[in-house]
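Not every chain of the complex is shown here; the ones you see sit where they belong.
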Amino acid sequence: MSYNKKNTGAPPGTIVYSGEERTERVKLSLIEYNETEFFEKEFYDLSECMAHIKPGMVQWINVDGIHNVELIEAVGKLFKIHPLTLEDIVNIDQRPKFEDYDNYVVSIMKMIYYDTELHAEQLSVVLMQGVVVSFQEVDGGDAFDLIRNRIRQGKGRIRKMGADYLAYALHDAVVDCYFNILEKIGDRIELLEDELMTEPTKETMQQLHHLKREMIFVRKAVWPMRELINNMERSETELIKPSTDIYLRDVHDHTIRVIDSVETFRDLLSGMMDIYLSSVSNRMNEVMKVLTIITTIFVPVTFIAGVYGMNFDYMPELHSKWGYPLTWLVMLTMMISLLFSFRKKKWL
Amino acid sequence: MSYNKKNTGAPPGTIVYSGEERTERVKLSLIEYNETEFFEKEFYDLSECMAHIKPGMVQWINVDGIHNVELIEAVGKLFKIHPLTLEDIVNIDQRPKFEDYDNYVVSIMKMIYYDTELHAEQLSVVLMQGVVVSFQEVDGGDAFDLIRNRIRQGKGRIRKMGADYLAYALHDAVVDCYFNILEKIGDRIELLEDELMTEPTKETMQQLHHLKREMIFVRKAVWPMRELINNMERSETELIKPSTDIYLRDVHDHTIRVIDSVETFRDLLSGMMDIYLSSVSNRMNEVMKVLTIITTIFVPVTFIAGVYGMNFDYMPELHSKWGYPLTWLVMLTMMISLLFSFRKKKWL
Amino acid sequence: MSYNKKNTGAPPGTIVYSGEERTERVKLSLIEYNETEFFEKEFYDLSECMAHIKPGMVQWINVDGIHNVELIEAVGKLFKIHPLTLEDIVNIDQRPKFEDYDNYVVSIMKMIYYDTELHAEQLSVVLMQGVVVSFQEVDGGDAFDLIRNRIRQGKGRIRKMGADYLAYALHDAVVDCYFNILEKIGDRIELLEDELMTEPTKETMQQLHHLKREMIFVRKAVWPMRELINNMERSETELIKPSTDIYLRDVHDHTIRVIDSVETFRDLLSGMMDIYLSSVSNRMNEVMKVLTIITTIFVPVTFIAGVYGMNFDYMPELHSKWGYPLTWLVMLTMMISLLFSFRKKKWL
Amino acid sequence: MSYNKKNTGAPPGTIVYSGEERTERVKLSLIEYNETEFFEKEFYDLSECMAHIKPGMVQWINVDGIHNVELIEAVGKLFKIHPLTLEDIVNIDQRPKFEDYDNYVVSIMKMIYYDTELHAEQLSVVLMQGVVVSFQEVDGGDAFDLIRNRIRQGKGRIRKMGADYLAYALHDAVVDCYFNILEKIGDRIELLEDELMTEPTKETMQQLHHLKREMIFVRKAVWPMRELINNMERSETELIKPSTDIYLRDVHDHTIRVIDSVETFRDLLSGMMDIYLSSVSNRMNEVMKVLTIITTIFVPVTFIAGVYGMNFDYMPELHSKWGYPLTWLVMLTMMISLLFSFRKKKWL
């Protein structure tokens, strides 16, 4: 979970990849379809890929890796994508946003997944007339596989609809991945809550803090999605047909649900912080009570024992036959009456 | 009180029931009425049910259970309900919302009830020309029984009004159930407050936390209702007649009152958290005072007793006749003056 | 200070009194006036009351008690007041609001007064052409007596103005009662603040909490007033003449001032909570210091005394002549140097 | 720093001075000027003052004291000021606001100054065609002296501009006085911050609370200024010429800066509260450590000394030659190893 970086100082439109260094070759996977036909192939070369394009079909080109800047520039040139858009696509710390250009619209989003910890992968979707170009940071994309399968098998209405529906489906897949993450986090919150109620330790506190940070991380990816979808819905572009509006409204609702859950989790987590602190106080109280009870019971009687341990020549009690048993009686009476007073105060 | 789940990955419009598994047969109860006539019957088959429908009357079909997806799809087909709407109806983690389609409007709401703990049941109301179809998760619905009775007995104006008034009445029943829940929670808050003032324990804290979580749960169901009713009021649909507007305004007011109460309860609960913490601190203080008083009174005199318990050959005091009584005098003076100083500090 | 209740389940427009049971007869007091004439009488019967009404005068009918539902219904019928309005008037947990009907406008407000604790009385003002009907829960109303006196004595401009000015005056009286309550609360806050600074006890904390709850109570009555007055100002009704607008603007300003004070008090109270907690911590610190100082001074020297109380046969120090005084010297040196180190640490 | 009061119950437009009782005669100071001429005189009588007024010049009448209600009424009558405006002018607890009447606009503001503590003085500025009448609670006004001097000396553009520019200058002077107050408060916050970091005492806490209350006080005066200036800018009155707009925009900016500082100070103060509490906890921790170290080192060895102080007949160790030195060895070893374990835990 790192924080914002940016290639500061460079002129705008400078296309510099800002993520970790990668060496894999960048793969282009082309899927072409219409209601009756379907074609799918992977390439490592743009011109080869373009040679397979047939008019009248929906083309989906997925670029698996954005570290090959030359390729990105070539794609940009081919499809007339503005350099500022390309800069945003390769700068992995971009804030999610939707932008409307003359010949295309672009959404830059964050896919979130668990590895050992939370990671965000930047995903950009460029929608043009009949063509969708998507850019992924790494070749992962289970979420997209589901869409690919739906296209391959002709399930649902995806094969009957245009490129705008495909773009919508990609957005929907991103929001779905948020649901998955939130479900996992929700489970961990519930576990932690039980732990807090029974046996909170220092690790509980650190896990709580870790979850809080993760929520901050998720929130940063999720909140801008609402605006993104909103702008998409309100956009006056002709690339998105009115028949797709109803689906955008649906993904909009899902985004709001995700945000609701994020806020609910934040509420829960800050409530758990309170419980932790009060439980620490409670345990301190318990420790203090033990200390106080022991001290209060034994210190006075130890004083009495001390008194009759003194070596004065003239201490008449010492020579009385009943001195010793009476002293024990006094000491036991003190101890027992103190125990009773503690029980009365409900300390025992 | 579980958190959001969603059938992620499936194509949009896939109708998958997301609640607990159920095996009961789904019951359809039909109520038909106009100002003079009334008909009521229960069915387990849609076509049988449809056979009883008479034109010119208001039809209310209540579907008791949404786990029979085929039935829901059949209902959807019959009344031309969009697959996305059907998906929302059977997905029990849907966020409350109002949507306006060409031939119908739909409200998805949450009914809240106490079992052993708080539960939310999803309730969907589809209003069409002269027909209301409502979908309930389980066959419960005391709230709806009241409306049924009003229709049966011709009480109030419900028999004189159209399907839109019936739809309003169902919304009103949902908001009424929030009032019931909040009254119960309010009573529990008052009890807890008394407990906090007199004798707070660890359980008080846990109950407090439990109530807080319940408020988060209620809030999640209640807040979107305001928007729902708002959208319903502002909707340009012709299905809701202007004469019903005044009733929607009324249910809108009730929703705001519910939200006000929820916020008030949240305020009260967080104030109670403060009291709890300060009461824990106070008790700790009390414990510390007892410890300090006992220690301060007995430790110095125990030291004196220790001194005269030493075995030096040359300790002149030990051989003086007044040694022992004088030592007692000194010790008692010390103890009493310490007690006075504590009284002065108001520790006693 | 109770929380929201509502006659849930009843059909809308069902007029059910929701307050405490009352048996007093409901009094109708009629005041009629114009610039030159004045008439005032009390009735227990609506038709008797109506017989005294003269055209061309402003009529003010005050209904003292809303537990006689039949009377309220009769009034409603006579003046053509919508059943939903009547339901709101008799439901004492109504949220303050302004509503604009065709033939009348209605404001439902909360009057707050101190008894042994804070109480809210619901007050409804219905403004019609030339007539104001006001509904009070109990026969109290010092605030209204001031207006009655102004009418009787022809003081101010009230006799020269119409029914809308009278309605405004009633609203102004309600806001004035908030000022009175807030002044009293302000005085109590100042007292409590002094107490907190000098000698905070557990009772201070409970008073603080009580004040906080009272502020929540007041806030709930006061906040909706802003919206109420706002809606009244913006209302397009012809019942309120433009010449009265300037007075509404004035009462609007007063409402904002009241809300400002409420928020200021809330700020002050939460600041006081912090002081209380820090003062509890400070006192704990003080107690701990006393304990630590006493323990630290006496425990080491008690150890030394213990050593020379041992009964070993061969303890050369015991037989030295200087053993005893030297031991005292060592013990005193230890005690004094510890005292100095405490002074250095500013613990003494 | 007192809270809101209001002459509740009186009819609106009743002009009642609500401040402390004052007996000084109210002074009227007239300044007349245009680009070439200048005239200045003080009066105790309104008609005398009015006799000096020359057409074609800008008149500024400053009323020094608002406790002479008759004079205020006379001024109001002369300049046709609405009774509600006059009521606001003499009610010293008025909320800052701008109002636009047909023949004049009026701003009611709060001047803040330090005496022994913070005080707010109400200041009202009525702008009419060619005339500015300002009302001050007390004869103080260094801030206004600066404007007077600028007029006298013809410095800046004030002599070349009209009455609206003069009104603007008065507003600017009020905002300037906020800057002065905030600078002083800022200095005190910095001092307090240093104190908190080095040696926080109970007084630091009380000063912190005092500053917080002062910020609440300042905030109450400053926040409404933004709205006031906003309303003034947007007002459609012809009394404010377009050429003055640019100056209003400037004073608007200053107001925002003042509000920014107020909010920054509030942030700082609540951060300081946290530091105070954590420093109290830290000191408690330190005290506890000293107690624990002393107790832990001496209590076990005191036990050993106690054992060999027992008087059993058969205690072989007592008669061994090495008993005493070995016991010392054991005791010292225990003490030293405990000291080492504390050092390891970084408690020493």
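To keep things simple, chains are lettered A, B, C and D as they appear, and every chain counts its residues starting from 1.
The criterion applied here is as follows: a contact is a pair of C-beta atoms (placed from the backbone, for glycine too) under 8 Å apart; a residue touches a chain by one contact, two chains touch by 3 or more.
Just so we're clear, the structure is a prediction, and the values are computed from it rather than from any experiment.
If you could, jot down how many copies the complete complex is built from here, 4 of which are displayed.
5
Assume only the chains that are shown with their structure count from here on.
Which neighbours does chain A have in common with chain C?
Intersection of chain A and chain C contact lists gives B.
Using the touch definition from the top, list the chains contacting both chain C and chain D.
none
Just grab the chain with the largest centre-to-centre distance to chain B, centres being mean Cα coordinates.
D
Once the Cα atoms of chain A and chain D are superposed, what angle does the rotation have, between 0 and 180 degrees and to the nearest 5?
Resulting rotation angle: about 145 degrees.
Can you give the whole-Å distance between the Cα centres of chain B and chain C?
From the centre of chain B to the centre of chain C is 26 Å.
Go ahead and note the Å separation of the Cα centroids belonging to chain B and chain D.
Inter-chain centre distance comes to 42 Å.
Spell out, as numbers or ranges, the residues of chain C touching 2 or more other chains.
As it turns out, chain C has residues touching two or more other chains at 277, 281, 284, 288, 291, 295, 299, 302, 306, 309-311, 315.
Based on the touch definition given at the start, go ahead and assign the chain network to line, ring, star, complete or other.
Chain contacts: open path, no cycle.
Can you name every chain pair that touches?
Final set of chain pairs in contact is A-B, B-C, C-D.
In the complex formed with chain B, which residues of chain A make contact?
143, 146, 150, 155-158, 169, 172-173, 176-177, 179-180, 182-183, 186, 197, 246-247, 249-250, 253-254, 256-258, 260-261, 264-265, 267-268, 271, 274-275, 277-279, 281-282, 284-285, 288-289, 291-292, 295-296, 299-300, 302-303, 306-307, 309-315, 347
Which stretch or stretches of chain C touch chain B in the complex?
Touch residues, chain C against chain B: 3-6, 8-9, 11-14, 82, 84, 93-95, 97, 99, 202, 205-206, 209, 212-213, 216, 220, 273, 276-277, 280-281, 283-284, 287-288, 290-291, 294-295, 298-299, 301-302, 305-306, 308-311, 315, 317-319, 321, 323-324, 327-328, 331.
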